[in-house]
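Heads up: the structure comes next, in structure tokens.
A single protein chain has been removed from this complex, and every other one stays in its place.
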Amino acid sequence: MAGLAASFGSGAMTNAICELEQSDTIFIIGSNTATSHPLVATRIFRAIEKGAKLIVADPRKNQIANFAHLYVRHKPGTDVALLNGMMKVILNKGISDDKFIAENTEDFEAFKQVIDKFTLEEASNISGVSEEDIKNLAKVYASADNASIVYCMGITQHTNGVNNVKTLANLSMLTGNIGKPGTGVNPLRGQNNVQGACDMGGLPNVYTGYQSVTLGDANKKFAKAWGVETLPTKIGLTLPEMFSGIENDEVKAIWVMGENPVVSDPDANHVKKALEKLELLIVQDIFLTPTARLADVVLPGVSFAEKDGTFSNTERRVTRVRKAIDPVGESRQDWAIIQDVSNAFGYEMNYESPEEIFDEIADITPSYAGISYERLEGPGLQWPCPSKGHPGTPFLHKDGKFTRGKGLFHAIDYRPPAEKTDNEYPYLMTTGRVYAHYHTGTMTRNSESLDFEIPEGFLELNPADAQELGISDGHKIKMASRRGEIKTKVMITDRVEKGVVFMPFHFEETNVNKLTNPAYDPIARIPEFKVCAVKLEKA
Amino acid sequence: MIDTIKQKISGLLSDASVKGVVALKTANGHVTPCVFQKEDDLDMLSLGDMQASGDTRYPLNKVLITIARQYPDDVFGVLVRGCDERGLYTLYRLNQLDPDKVVPIGFCCPEELAKACECKKPYPDDPVAGEKTKEIFQNRMEEIEGMDISKRFSFWMDQFSKCIKCYGCRNICSMCFCRECSLECEDLVSKGSLPVDIPVFHLTRAMHMADRCIDCGLCEEACPSDIPLRVLYKKTSRIMNAEFGFTSGIEKQEKSPLSMLGPAPDN
Partner (left out) sequence: MDYRNTLTTCTYCGCGCNLFLESLDGRLTGTIPCKTGPVNEGKLCIKGWNVHQFVQSGKRLTKPLLRKNRKLEEVSWDEALDFIASRLKHIKAADGPDAVGFFASAKVTNEENYLMQKFARAAIGTNNVDHCARL
């Protein structure tokens, strides 16, 4: 999100999901859409039926790539090289939208210098995609009236993640494919309420609605609203920094609500050691997760089915969550738990309902100001929704009027991923999801039908590699990185190319995050889940 | 039409001839399947026409099965269109519902919806409300039947390969009540990766729908990949009709030729 915020001024999906049906070209990069966001794939299938062109770039040939007019398999971690190559072609052929660039953007010259220096040959050598294919990708994308870019964690989970996103933003501005229906740069948020957690100030640098903690005005406003004299103005620690803080004896207590870092975070052994070192670990969850097992105190929260509230989806749409059944056992609604702890701690909270909390949010958050539970009956509202009569905002940056003023080009050179293969670790491993499971499996693996569908983890391996290793489908393999080792079953498939393996991360028994690299992007602090060097051995 | 139906339900509830009526209501700005147990709530009654006729239909017979399994001794009313009534007849035949415990409240579909569905029988036998309209010819199927065999084959394979294995076609279907499902039998359909096994997954389901499908179309409306499932099942129904003269749920008492033991039919 940091990348989009820097380029456009707003770190969110620029367009609505349903608008994909109006695109005449859709460019998917680093998203296994049919598996991870199936209802977004629906719109893409419909666009294709209507005659839209689909272009897909992904190291792994996922299901939706089978429907692409052009699919390219670039090497993991080479997105910038591929995209800069495309932009080289666009500039060379003179098919950029110069009017849009002149009127609505800035810093184009610095960006152009980087592209001028870069050659198509380099792009091809680095990414492993032929010059011909790069030319075609560029032509199809640039010649569309309404081209939409869809991306996901395949773009962001890299040490160059922010640069990858800024490069996609460059591509959209270069061709004027932003600020209209069916265009834009559209990150698909992996979890149901990632957007909401960010919107609500679940970040170390901002309050709700991205109001900075370092700005005097916002700071004073929130202090007044919350009835305290002062609020801290120093930017807080990000997740990876909190783990370093634990090691340096600076962080002593952590409260984890509904997260499972032991399975979800890179270098799991390291995470576990850090959490064990804490003086106080509070875990609030619905199951005894591997993280909860390390806690000093575990608070039983409730699932979405047992509470009222709101979620904000990947297209910034706020919709209602409604209580269907009473909380299981003595579990309590999570908002009530925080209130109970706060009151015990001595900071008084007296909310009667989530609606009362929401009204407080709307009072102090301009982008949510016009939203109320009453207005959320029906289809929900997409923020920004600044006033009671405002209809919400399906797409951002209308007519090239970016949230930040002008769209900002970034001059970005290709940098290789943090970890390379060598003689000892000759394979590149990348991670992701499978269709029947979600995240760390806390919920899906406790669902009978989903556990039946895919009961255990597996490693996708190219047939040629399997032959070299002398391993057959369904057999066990030992996989190690510089950080850890696991044993897992093998699925032989040409979805992955020779030298590249893929593994889903939902399964704690075969926790692939024991292997992944915690090296992270310097700005967004997103770890490089998508590239890690491994060695394989018959188990 | 809705007032007539409201009166009918009101009457059934007031004289306690039913414990509840499975129907639709408008709540939270959306049409919602529900069970009416109090006359006072009937203000919220909906017939499932939000923007267009029948665009918010839901599998009410499926709701009825869920409730009837828990409350087998009680009588329930259920709101039915022509297809739903064919569904009830089929569910009686397959011993999933007891006709003595069900009071159908039938209404006819408007011509607009009958056309959109290409419906064979857009009305129940004994409607409480609405005018019976005539059978509509099956154009969509003719279109696909008109392709030559290799084109038809690749058409279907392309459609099936969009499947994301949500099982929505089965899950939404009132006629799919089996506790063990062939789609989950690993000897028939492998599991664990996408795309799903084609065409086995879809043809297995089509076989199972041959004497059950009542052409309500909810499967196709539930398909995230817009696969024209309804046309596929219309085709199996047509084969059943051509071979055995049987159409699911048209005759209340008729047994399925697929579940009868005895000599093979003459042809």
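Per-chain numbering from 1; labels A and B assigned in written order.
Keep in mind that, in the parts below, a residue touches a chain if its C-beta (ideal position, glycine included) is under 8 Å from a C-beta of that chain, and two chains touch if they have at least 3 such contacts.
Since this is a predicted model, take the numbers as computed values, not measurements.
Novice: With the full complex in mind, choose from A:3, A:261 or A:384 the residue touching the hidden chain.
Specialist: Result: among the candidates, A:261 touches the missing chain.
Novice: For the full complex, which residue in A:88, A:135, A:320 or A:375 touches the chain that was left out?
Specialist: That would be A:320, which touches the missing chain.
Novice: From the listed residues A:26, A:40 or A:515, report the one that touches the chain absent from this view.
Specialist: Going through A:26, A:40 or A:515 one by one, A:40 is the residue touching the chain not shown.
Novice: If the hidden chain were put back, which of A:92, A:119, A:238 or A:372 would touch it?
Specialist: A:238
Novice: So that we can see where the missing chain sits, which residues of subunit B does it touch?
Specialist: Interface with the chain not displayed, on the subunit B side: 19-20, 27-35, 37, 50, 55-59, 63, 66-67, 70-71, 74, 164-168, 171-172, 221-224.
Going forward, only the chains that are shown with their structure count from here on.
Novice: Can you compute the centre-to-centre distance for subunit A and subunit B, using the mean CA position of each chain? Integer Å is fine.
Specialist: 39
Novice: Can you name the residues of subunit B that touch subunit A in the complex?
Specialist: Going by the criterion above, the answer is residues 28-30, 161-162, 164-167, 184, 191-195, 224-226.
Novice: Please give the residue numbers of subunit A that touch subunit B in the complex, ascending.
Specialist: By the definition above, subunit A touches subunit B via 34-35, 38-39, 41-42, 45-46, 49, 63, 66-67, 320, 322, 377-379, 434-435, 449, 452-454, 458, 491, 493.
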